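This is the structure I have questions about; it appears just below.
One protein chain omitted, others in place.
Coming up: chain A.
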């Protein structure tokens, strides 16, 4: 990390929530991850909350439909064999399995309850 921070930082920004964070790798095979492969091209950084230098953290990726850059937060995107941003999920909600639909409906309700 110490060396990479010397070079100008590349920043990942979520186009939905605006979350910003520097990333160190973009792709499916972050360095030093051995047998692990990502199933999508991701913006990856070193996990800042782990003392282990080798641990990575996926920040986000691009929506498979609209190509928007979105973070992996559950308010912004969803992964179901592919990455979908929330607006695309909502547009095509009917194509998603029941479980996911129910889950999203539940979340919507609880967030509404929290607001009121």
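Simple rule for what comes next: contacts are C-beta pairs under 8 Å (C-beta built on N, C-alpha and C of every residue); 3 or more make two chains touch, one makes a residue touch a chain; residues count from 1.
Simple rule for what comes next: contacts and distances are computed from a predicted model.
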What is the protein name, per UniProt, of the chain that does not appear here: "GTP-binding protein RAB5", "Mitochondrial import inner membrane translocase subunit", "ATP-dependent RNA helicase DHX34" or "Vps72/YL1 C-terminal domain-containing protein"?
"ATP-dependent RNA helicase DHX34"
Could you list which residues of chain A touch the chain missing from the display?
1-2, 5, 18-22, 32-40, 42, 45, 47-55, 57-59, 61, 65, 71-73, 78-84, 92, 94-100
